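First the structure, then my questions, so here it is.
With one protein chain removed, the remaining protein chains of the complex are shown where they sit.
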Amino acid sequence: MTDATTEQTSRFDDVSLQSLGTHAVLYGVALLMAIPYLYTISRSFQPRRYLTDPQPYWIPPEITFDHYQYLLTESLFVQWTINTFVIAGGATIIILVIDSMIAFSLTRLDWPGQSIVMGVILASFMVPYYMNIVPLYTVVSDLGLVNSYLGVILPAVASPLGVFLLYQFFRDIPDEYEEAARLDGFSTFQIYYRIVLPLARPILASLALFMFVYNWNAFLWPLIVLSDEAAYTLPIGLVNLYQGNITTPGLHMAVTVLASLPLFIVYLFFQGEIVRAVQIQGTGTTG
Amino acid sequence: MGLRNRFTTGENERAQQTVFGVRKETVEGIAWSLPYLAVFSVFLIWPALKGFYMSLHNWDPFVPSESEFIGLENYIELFNDPVFWDAMKGTIYFVALSVPLLVLLGLGLALGVNKNVKGKTVLRAIYFSPYILTVAVVTLIWSEVYSEGYGLINYYLGFVMSDPPGWLTSTNLAMPALAFMTVWWLVGFNFVIFLAARQGVPERLYEAARLDGASTWRAFKDVTLPQMRNSILFVVIIQFILQFQVFAQPFVLTSGGPRGSTDTLVYYLYRSAFSQHQYGYGAAIGYVLVMILVVIALINFKVIGTND
Amino acid sequence: MGRVSIENVSKFYDGSSDGEGKIVAVDDVSFDIKDGEFLTIVGPSGSGKSTLLRMVAGLEDISEGQIRIGDRVVNNIQPQDRGVAMVFQNYALYPHMTVRDNMAYGLKLTSGLSNDEVQKRVEDAAEMMGIEGQLDKKPGSLSGGQQQRVATGRAIVRDPEVFLMDEPLSNLDAKLRAHMRTEIQRIHEDLGTTFIYVTHDQEEAMTMSDRVAILDQGNVQQIGTPDEVYNEPKNLFVADFVGSPAMNPFDVELEGTTLVGADFQYEISEEYAERVRERTSDGESLVLGIRPEDIYIADPSDRNAIEAFLDVLEPVGSDNYLYLDMAGIDECRVRVPGDVKPEENDSLTISFDEDDIHLFRKSDGRNILAEKREKQEVTA
Amino acid sequence: MGRVSIENVSKFYDGSSDGEGKIVAVDDVSFDIKDGEFLTIVGPSGSGKSTLLRMVAGLEDISEGQIRIGDRVVNNIQPQDRGVAMVFQNYALYPHMTVRDNMAYGLKLTSGLSNDEVQKRVEDAAEMMGIEGQLDKKPGSLSGGQQQRVATGRAIVRDPEVFLMDEPLSNLDAKLRAHMRTEIQRIHEDLGTTFIYVTHDQEEAMTMSDRVAILDQGNVQQIGTPDEVYNEPKNLFVADFVGSPAMNPFDVELEGTTLVGADFQYEISEEYAERVRERTSDGESLVLGIRPEDIYIADPSDRNAIEAFLDVLEPVGSDNYLYLDMAGIDECRVRVPGDVKPEENDSLTISFDEDDIHLFRKSDGRNILAEKREKQEVTA
Partner (left out) sequence: IGGGSSGYTISFWELFSGGEGPVMEDIVQKFNDEQPLDVDEEVTIDRQRTPWDQYYNNLYTTLAGGSGPDLAVMHAAYLRAWNKTIVPMDNYIDTGEIEGDYLDNHWDLVSVEGETRALPMDLHPVGMYYNKAIFEEAGLDPESPPTNWEEFKAAGDAIAEETDKWAFSQTPYNDGFGTWRTWSTFVKQQGGELFDSDWNPTFDGQAGQDTSELFWNMTGDMEWSPQTTEADWGANAFENGDLGMTMNGTWYVATLEESDIDWGFFKPTIAPNKTQDQVWTDGHTIVMPRSQDRDDKKSEIAAEVAHWLTTENPEWGARAGHLPAAADIRESEVFQNASFYDKTLSKYLEMAEEDMYFYHPKVPNGDPNSESWYQWLLDMWGHNYESSQEALNDGVSMVNKGLEE
């Protein structure tokens, strides 16, 4: 009996010690990961003289909104935000529409050659995005799309990721829904629009948010295609502010905060959806 | 609408209408695929093929049709180009630094959070959050952290060492610094995948393992790892592919320096094509990149995905 | 008119990757379903039940033969125009629509009915199914039984000439299944419409139907009332498939008036022996089938008493199932009332009546005596 | 020694987010399982069956009380050291290991056996379960029944003092389930080890067990042989839970020697009435329970004949189930032999014997007469 009790207490200690350690490590990592944010936010409110002081101020001794004001009034920041929004939003909407259409066609309709089409789309995953930029640029240029929204959007829309995710999801929708609908007299479009799309709402939402974030953040391609500063997206504009001939750390920090804000708001509200889009990729694709 | 022979055989299809003798479903199927296929072919497949064509030419961007066919000369030149090899070395070094850390840290955090910890959602939110930042923001933030004179790290390091190093300006430290920053940026992606995969492992397997007398370590080795194999494979491959294409970090933060120590393949590709206007050469670098990635993917499948 | 004729209907699928040629899912099947009849198609998994039903519905092309509903050949008619409604195994309720919309949607699309009329019909059907209170909920928030009701209600709303149901109860638990069984029977009675009902559960088929069609490997093995298929199974497959626990089969040969098995002999009457002899060649291998409930515990001195050894006794409350080992190779299941409780691992003596014997030809499994009766019927 | 004692065992879970305090999953349960006994824990979903079993296995901490296996209190002993082996509902086979490795894994880890010995035991167990041919396959390529065998084999290999099985058959289809039932009984007989078997299926419990423990809401409602729980249910819950179709319950009151229900009166003998009166207060509400198979079709002139109306007749081959409406509110299920076939929608007269009546106190559901007998036993 005594044996048993000691065993119990020691096991108890073990567990709680271990759990304490786990907590410490996990929260320690979280804190480390958050430090750059906190530092950035704090600095975006500091007047210049504190920013150039080698000693970092975590809590600003004095708060200023100058950097933000400058960005919003003196730079193209607002224009860039609008551009980014149009590009990310536009790409997302087109992706949702045409990806869901082809996924529907590949899974719910039956036509010769569809497996070959799917095979090619799958194989295109192996094409690293950046490998294509040189020829892609010549194609976009030949089409006269350089420095236009479409020049950024269309190549983004060509990504097979959405097709693949939707394909997997649509494939798993039971045939019975569609058959019930056919018995009810639905046309193909009605089946797509009234049955499949609503059923796929969660994954469409995930895909939409993921694609929005992804395209919002796209860097290399917009950098190549957009030549007019007024047409820049936020990521490109941002770097330009940085690489301009004036060095103003406060501005950089403020632009960092402002440029991330829309996405952080989206993230705050739709974290689950975005995370799910990633998780579907990681646990569905190779499974 | 042609009257169909009602004694047709051998098809797997529904009662069908036809349009000009073609099954309506076939017509619809193709029509529904067309918008994507159009974009896909023009902006993905066609460039991929054209890239190979370009790589065999001394590409003249002004009069493409008059580009000189030079066979494999671009590739041959590439293999004799010291900058290419430096960029290749830099890329491999970056991948070697970042991928293992990305995978192991992601896995470790996921296994940790999967345990009975308080505040899982908060932890997940924090770990994943850098992933939604654009690379431009990431570099801006970290330039303040890494800065030699005004940086956060060096201020505190200044208390323990007299001459803290320039994280981005030392040939030895610049690439590790970029890799570490990248891990901060992307580890959340792996983390959530691993977390989902771990949560997908049925608890009953662990119960069976407990009854079988497996220690925590054995349960990890014999249940967790094999069960998460597919996700690990996915993450490793995807990270290889992504990190091999590292571009923005050196482009924004170090311009490939100091002394080429942070040069990478895609950055070199970008410079060759868009700054030195050697399109054919750039396309060739792209194709070499594909080859490397295909080989890496195959190796990964061999090593991790031993069966099915 | 809800009469359905299935005339020489076959269905072939392309053999899959292995390129083994066609799969014959339904093989030259013909039968009629009378107007207002409740016909159940029953059979083991893969026997072609669903395929047959789906050909009636129009969800699957008919490879050969034709199907009529009422007087129309429907081979080339679109599903929604066939006047059929279908209830699926997993109900196929649209999860994003309310129950009301689920039920109304088809009507709105295909009928010219006004919105009010549609609502009226939906509400009537809902009342009939006892789901008035659920109309504005989403299917996801309903229990399995309620979802089943909604699915049935959705079919009712369409006021079809023929109801098609593909294992509509198999997602429910045993208690609920038993309950919904009576419910569906009640609806059939109320509506008086033709029902074609697919199940793999012979008990369901036997309890619910006017007639049962037993399918195996794409062929109809027997079609008849539950009584007929239970008492006069046309072949060994039917005999084994219908009834639970299954009929006991013993290999026997007729020698004189004795059926000689491996472990027992059974004396039959001269008339009976005569009838058997008429239909078999000399010394032909036969199978004697006897249902567990037709076997009783007999006095060792009885004429046809058979020695057996009680291996396991399974009480199920009202009854006891006895698993017996006979002298040699044969085993035997017996059902006795709950108060009959022989000791396990003891010997006992069993017997059965001549009238309860089913006798099959070993070579093709056909019931010798049923065959004969059939013959007589035809000549009569 | 495979004796298991459960002594005042309780299990509390933290109330979930709503902070409603503790969930009592198992509530002060005590009973003993004898060495070599086959004990089944049965009850509806959520009644605490799995929790209780998992506490025995060591997968769940014991909140209160203690559990002994053999002579050891096992509360603080690790699962692998308790001498138990468990078969899970979904088998919990390691999907990435071959069948052989699945079975050998536990032995390799915990026993000091040489590799050859381990292989020997695995092969013996595989032979016992008839899966020798499957040893080098992965579980994913096996059928449900084969997986079940592997899971059972894995438990056998460990040669435990106690087998624990949590709904091991509920993933199988009906035919296979029936088959595996006898298989498990056979193994129990062969091994002679203690089995604790959890199921929610009363038929399974009744057919397989030496004794049955019926759980509801964390409490043991009754523990006894299948016979005892069937024939002398301690309370209405047990009476309703055991037997299928379930017992018919009628609300009655005793007036003199008459049990007066809503739609009928039933005369009982004076002795019987006396016994009831002893145990109840005057005019107390009672519930009369009578099993479907204890009701028979009676002559209208019989003393206790009851008028009823046949709503639905369900033939199940060997039997017919009758669903009757009585004069007013009561309904009634009756099982009659397959050859008794009254017309649907007709009136008929039924009755039952006094001996078959079960009588429960309405207020707490306890069986009045069983209670009494128990009392007598105690005083005796």
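Worth a mention:
Letters are used for the chains, namely A, B, C and D, taken in the order the chains are written, and counting of residues starts over at 1 for each.
By definition in this document, a contact is a pair of C-beta atoms (placed from the backbone, for glycine too) under 8 Å apart; a residue touches a chain by one contact, two chains touch by 3 or more.
Quick caveat, the model's predicted, so the values are computed rather than measured.
Between the chain not shown and the residues A:Thr64, A:Ser141 or A:Gln168, the one that touches is A:Ser141.
By the touch criterion stated above, the residues of subunit A touching the omitted chain are 52, 137-138, 141-142, 144, 146-147, 223-224, 227-230, 240, 243-247.
For subunit B, the residues touching the chain absent from view are 61-62, 83, 147-150, 166, 168-169, 171, 255-260, 271, 274-278.
FYI, only the chains that are shown with their structure count from here on.
Subunit C and subunit D have Cα centroids separated by 29 Å.
Subunit A and subunit B have Cα centroids separated by 14 Å.
Centres computed as Cα averages put subunit B at a distance of 56 Å from subunit C. Shown for subunit C are the residues in touch with two or more other chains, namely 58-59, 78-79. Looking at subunit B, one finds that residues 12-14 touch two or more other chains.
Contact residues of subunit D toward subunit C in the complex are 174, 178, 181-182, 185-186, 201, 203, 206-208, 226-227, 230, 242-245, 291-293, 312, 314-318, 321, 323, 335, 338.
Taken together, the subunit A residues at the contact with subunit C in this complex read 174, 176-177, 179-186, 190, 194-195, 198-199, 201. Residues 54, 57-59, 78-80, 84-86, 88-92, 94-97, 105-106, 109-110, 154, 158 of subunit C touch subunit A in their complex.
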